[in-house]
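So the structure is just underneath, and the comments pick up after that.
Every protein chain but one is kept in place in this view of the complex.
Chain IDs A, B and C follow the sequence of writing; residue 1 opens each chain.
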Amino acid sequence: MKYSIFSLARAALSGHKNWQRTWRDATPKDRYDVVIIGGGGHGLATAWFLASEYGIKNVAVLEKGWIGSGNAGRNTTIIRSNYGLPGNTGFYELSMKLWERMEQDLNYNAMVSQRGVINLYHSDAQRDAYARRGNTMRINGIDAELLDLAAVKKMMPFLNFDNARFPVQGGLLQRRGGTARHDAVVWGYAHAASGLGVDIIQNCEVTGFVRDANGKVTGVETSRGRIGAGKVGMAVAGSSSRVAEMAGLRLPIESHVLQAFVSEAIKPLIPNVMTFGAGHFYVSQSDKGGLVFGGDIDGYNSYAQRGNLPVMEDVCEGGMALMPMIGRVRLLRQWGGIMDMSMDGSPIIDKTPVDGLYLNAGWCYGGFKATPGSGFVFAHLLARDTPHEEAVRFRLDRFRTGAMIDEKGQGAQPNLH
Amino acid sequence: MAGGQTNRLNNGGLIDRSAPLNFRFDGKSFSGFEGDTLASALVANGVKLVGRSFKYHRPRGILTAGSEEPNALVELRTGARREPNTKATTAELYEGLEAASQNRWPSLRFDVMSVNQLFSPIFVAGFYYKTFMWPAKFWEAIYEPAIRRAAGLGRAAGVADPDHYDKAWAHCDVLIAGSGPAGLAAALAAGRSGARVILCEEDFAFGGRLLSDGGTIDGLPAAEWLSRALAELAAMPDVRILTRTTLFGVYDGGTYGALERVNDHMPSPPEHQVRQRMWRIVAKRYVVAAGALERPIVFAGNDTPGVMMASAMRTYVGRYAAVPAKRIALFTNNEDGWRTVETALGAGLQIAAVIDARPDVSPSHRSLASRNGFTVLHGSVSGVDGGKDGVRKIAVSLTGGARAEVEADGLAVSGGWNPAVGLTSYHRGRPKWRDDIAAFVPDGAPPGMVAAGAANGDFGLGACLAKGFAAGVAAAHGAGHSGKAGTAPVANDEAFSLTPLWHVAGKGKAFVDYQHDVTASDIELAQREGFESVEHLKRYTTLGMATDQGKTSNVAGLAIMAAVTGKSIPETGTTIYRPPYVPVAIGAFAGHHRDETFHATRLTPSHHWAAEQGAVFVDTGLWKRAQWYPRAGEKDWLESVTREVKAVRSGVGFCDVSTLGKIDVHGLDAGAFLDRVYINTFSNLAVGKARYGLMLREDGIVYDDGTTSRLAEDHYFLTTTTAKAGLVMQHLEFCRQVLFPELDVQLTSVSDQWAQFSIAGPKTRDLLKEIVDPAEDLSNEGFPFMGAREVALRGGIKARLFRISFSGEMAFEISVPARYGEAMARNLMLAGEPFGVTPYGTEALGVMRIEKGHVAGPELNGTTTAADLGLGKMTSTKKDFIGRVMAGREALVAPDRQVVVGVKPTDRARRLRSGAHIIPKGQTPGPGNDQGYVTSVCFSPTSDQWIGLALVERGRERIGEIVHAHDPIRAEDYDVELCNPVFYDPDGGRQRG
Amino acid sequence: MRIVCPFCGERELGEFTYLGDAKPVRPAAGAGADAVYDYVYLRDNIAGVMSENWYHGGGCRAWLKVTRNTLTHEISAIEPAAGAGAAKVGA
Partner (left out) sequence: MAEFSWDVRSPLDRALAVGRYGARGDAGVTLTEIRNFDLVQVMARRGKAAEMAKAAKARFGSAAPKTPQAVQGSDATLIWSGPDQFFVLSKGGKHAIGALGQAFAQSASLSDQSHARVLISVSGVKARAMLAKLSSIDLHSGVFAVGAAAATSMDHTSVTLWRGNDLADGLAVFNVLVFATFAESLWHTMLDSAAEYGLAIAHSEQLA
């Protein structure tokens, strides 16, 4: 069913009794050309691109719970392509371009809102680092502007310019950055992929891999029975190590909790997405009115989807240092997502040493903004067996060769990325 | 009725009629009494319309009397203290209180946005996902701004919060949330057992439902028992009882978060006091006695002002002597609802009818009805006739199909009670369903936590007391205290019988989530579209995501979903419960860490002296460092810095470098230890000598650098960069304790022990001769380059002197114990006066290090190797050290790596900027030819032009090549020459001379 | 989270710094690149009980080996690093 204001009006006349399921409730078939493990944004986007770009429609997406129940539903909804290193820059811009056409692609309003992302700087050294990054972006055809203090004041007069411990000096602005409605991205891909014949199978947990005599993966064992597969793609960030272990793989990944917070809904207060450069705090305001904000990861390995109090305090301290006008705004909800923190802070999209098994993992904080790009390049890898040109550096063996993509320069210490 | 307060009873209640308080709501003046909430005062003044809903802007009244309130939200206070979305039901009245309704324009009574109701057939759950897509550009320009303006509720102040907050720690054996009968009994039991107890009560008065419902305990009226219990608790030295304090979160290891609203009941906090305090409570045991929340029944028109929870109506009448309605109807599916009838009758109010959904009503209730002349209707409320001025008539579907009408100005509703399971479920425990009370009760609570009383599904007063007391005894025992607790307080249990009823089908909007305008038909629509999982339901309809966090709506919502999917309620399940239990001001989480006190400040030993000299300071991590020392008449920083550099290069200057990390490395194996952490060798360093060292991470990338001196056979003095001081200490302790525990090494941070100054320039020795004891030999032979030893200073103190140079000049670093730091600065000025000594700051320091080609932070960026920095030759091949193996990986030794090189614009007048990229000359910039970037720049007074360091592909092979500095973000493009990074004195003659 | 430092007693999380899995052992010199690669980069990333290196930097500066469940954050054992005190280690 095509969604539009007209279909809504028509449906209203019949009391909305005629709407159909947003995606088909599929029961598993015996075999698919491609089975994707993980019904999050990445898995569903991969399925949609397999079907729409590569003509591979005999595809199943297996989700152990309900779709979007992992990090796709637990993030701060930011989209941007302001990365500084080769590999990341081109990939995230590919993703940004796909965000820009998402609603038309999917016939689903994911509320992609290009309201601008600004990273504030507080020192000369930080300004120089942002200049370097901004220039990288511009050289790669991505929009970037370096704002001085006056420009920041004009854009965000409510920041603390008077008595800050680390005064704001300026910012790096990407106007095309912004936010999207995270759940709608999941539902939109599910809606569109399902429409092209992809089977979305919820409450179907993968419990093992089926291997042939040569060790090739030929299917998966699931809580809903065995499902055969030409190829199996993993898109289970947060659980990558656990699923990979079923295939005997150890990964350069640790799982960490990243908290996020939302305030009570208030009338428009913050126009864009902002990152504090002297503390752990970033914020935007949702269309519903809540301030959506976050900070650093809790810092220790965890699969418990809950955050600790010290980090919550640290984030709010950052917020109050940057803009003490939010002091009386109340924090409404706190949640924690499990990040795949890779050893250099960048993702891995590659074939694995196990024939027939493909990996999409290690997204760290970049997972949500990467959703369409990740689906696009992972579909390419699954369809063509060669990496997409914007994902060639996301190889699994880069840690062996030393070709890391380390934006923060922190080395093999996942909790510092 | 009391003066002006049309709906105030003349007697009864816990308000203080001798303390009247004036307040304003939407600009209109009212009065109330001490002991009122804003809501109870509005009730007492006959105000029914208090707010507008989120989506349809429907008129709303007060639904509850507690923190679960979805409707009665106001902007409290004005100006910088304006607090949006404040629940009138928990806001204490104070003299001069100002509140305004929100989410309406131009006024609460005439809200233009209420036209949204006309579009409500289209504005169903998730409608926005299906439209606003064409044309794409319209989203940011038109649709979204309109949606954003319409959405949200109250307005934040928009200016800095003027109040203060703080945070504190508390420790106890037994923590108790809630001071109702269960909580008080638990506190008495635990306290008498000898446990340290903290009891937190959200309300401003202790007692919970006792304040509204009364009762008889141990033969005493509830109020009398309450005051005795509180007196007993107050007399126990290790029992702390806090009002206005909400337990909001449960964290690992028995840590709990609580918010104390210290001064929210005042117009503004008194001097030196905070507005709110966040408590982090560490408790061995935790008793959740947070009670239960009465739940609504979903029926058409259930959001009409005047429809109120039955227990809330009891509270307004009983506790506040405020009358929500004069002719009341009750709609209940359980026995407890009838208590509202009793309370209302006791206060002399009229009962219009009781609509009871159960098949039977007890004979005693029947006789109550006949005695008081009201009817009991078996059936359900199917519609409400009324509007912004309240309820007028109630339509009833009688069991059997007939219809009836009841005239009333208020409708009390009771759908049963939901135990407050949030606090027991924050660690992903899922509550379990109990059929007998048709409610979820706690299950899977974290270790050390139990729920008691109504919070655990025991609703009777007697059971609350008994179970609370038992929980208190057990908690104290679990924490190691088993003193005599005595016996539990005794009371009778009220009857509790309930027939589940969630939703009355009928025409008209029936609200599940009042604040977010989620209706029963929205839930049915969500199910139709496949959003059956409760998490999908929540996200698709926004059910339970409003400021009341679904306290009145979640269970009803999932019951309706269960009904349409044909599943049971426990099969349908609950969403994940998330803290905080009630919304908490962001300022409270920050405490005093805001503004200038966001982070600590570290001051160098000469800080105050530098401040007296007029130094400009720069933040370097937590440090304040002197950046330059401006002099009168200098037009900008560059002029000052250039003067400082020239003064050093031609004479002598000094700079406080105490911020460097300084570590004493002791032990018989200190040398062997350093050999393992540095790429070069230190075990063969002679006593009295210093050496530059480079350490890698285990992945082969450079971690830190610094100079390390050997002061004795078994004592090295190691320095780190300012930025990495703490991290290097941690790393070295890891090496010492975990990697190489067999070595005899002791580490001590002495960063704060020593005030360290760099003294540089050709006249350094002249200056030092003034201040160092004449017996000390400072000649090139007596104190050669890289020498390090203790010397005596004139006037009797000892110092450590290191002949090391960052500037490339003849230079020493001198250390004195830190409390001499300020004297040292003054004495250096004194000693250097004949030589024109000049204090210099970090900028001049930076200029001189760039002129000398020394790498620093911008080059040690966590991705560079020793070879990238031009320091590959330092690498020892004769030993193992951290990072050795990984440094040899192919990509880290590739010939096309970006390496440090010097750069200078070919146009000598041009300014060079850090962050500009390097592109081969004549090529169009693109990802394929982006060969590096400028890392550090300065205006070099020595070269008389801007110079810099850069990381450039194969840079060292390309010295002399003209390349392009591409800086599109600053709209600059110019040619630069790649050159030797050592711009100044490349042979090093000056520093050795 | 509260961590019971074997030297200091129970302390708040904020006094500690996390490093990671304590199981990988630094290979001896000459073990070869594969062993070091494994040590530096590959992780079991256990969902369950794992042993971890924590640093009591905000207290006594001891490195600790903490046995903790990554699903529940429950800590079941804590011991000091071999070289935390002055006791003789090894031959």
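Just so we're on the same page, a contact is a pair of C-beta atoms (placed from the backbone, for glycine too) under 8 Å apart; a residue touches a chain by one contact, two chains touch by 3 or more.
These numbers come from a predicted model, not from an experiment.
Asker: Please provide the labels of all shown chains that the missing chain touches.
Answerer: Contacts of the unshown chain, counting the full complex: B, C.
Asker: If the hidden chain were put back, which of B:Arg109, B:Arg819, B:Lys921 or B:Arg970 would touch it?
Answerer: B:Arg819
Asker: One chain isn't shown here. Among B:Lys167, B:His427 or B:His503, which residue touches it?
Answerer: Going through B:Lys167, B:His427 or B:His503 one by one, B:Lys167 is the residue touching the chain not shown.
Asker: Touching the left-out chain: which of B:Gly79, B:Gly96, B:Gly508 or B:Gly795?
Answerer: B:Gly795
Asker: Please identify, in ascending order, the residues of chain C that touch the omitted chain?
Answerer: 7-9, 11-12, 14-15, 57-62, 80, 83-89
Asker: Tell me which stretches of chain B touch the chain missing from the display.
Answerer: Those residues of chain B that touch the unshown chain are 166-171, 196, 271-274, 280, 282, 592, 597, 599-605, 608, 623, 658, 664, 666-669, 714-715, 742-746, 748-754, 770-771, 793-797, 817-823, 827, 830-831, 833.
Quick note on the criterion: only the chains that are shown with their structure count from here on.
Asker: So which one's got more C-beta contacts, A-B or A-C?
Answerer: By the number of C-beta pairs in contact, the winner is A-B.
Asker: Cα centroid separation between chain B and chain C, in whole Å?
Answerer: Chain centres of chain B and chain C, defined by C-alpha means, are spaced 28 Å apart.
Asker: Go ahead and note the Å separation of the Cα centroids belonging to chain A and chain B.
Answerer: 23
Asker: Residues of chain C that contact two or more other chains, please.
Answerer: 1, 12-13, 17, 19, 37, 40, 72-73
Asker: Quick check: what residues of chain B touch more than one other chain, meaning two or more?
Answerer: 251-252, 255, 427, 698-699, 886, 889, in rising order.
Asker: Under the definition above, what is the set of chain C residues touching chain A in their complex?
Answerer: Per the touch definition, chain C meets chain A at residues 1, 12-14, 17-21, 37, 40-47, 50, 52, 68, 70-73.
Asker: Touching chain C in the complex: which residues of chain B?
Answerer: 169, 251-255, 282, 427, 447, 698-699, 726, 729-730, 733-734, 736-743, 880, 884-886, 888-889
Asker: What part of chain C is in contact with chain B in the complex they form?
Answerer: 1-3, 12-13, 17, 19, 26, 29-30, 32-33, 36-37, 39-40, 53, 55, 57, 61-63, 72-75, 80-84, 89-91
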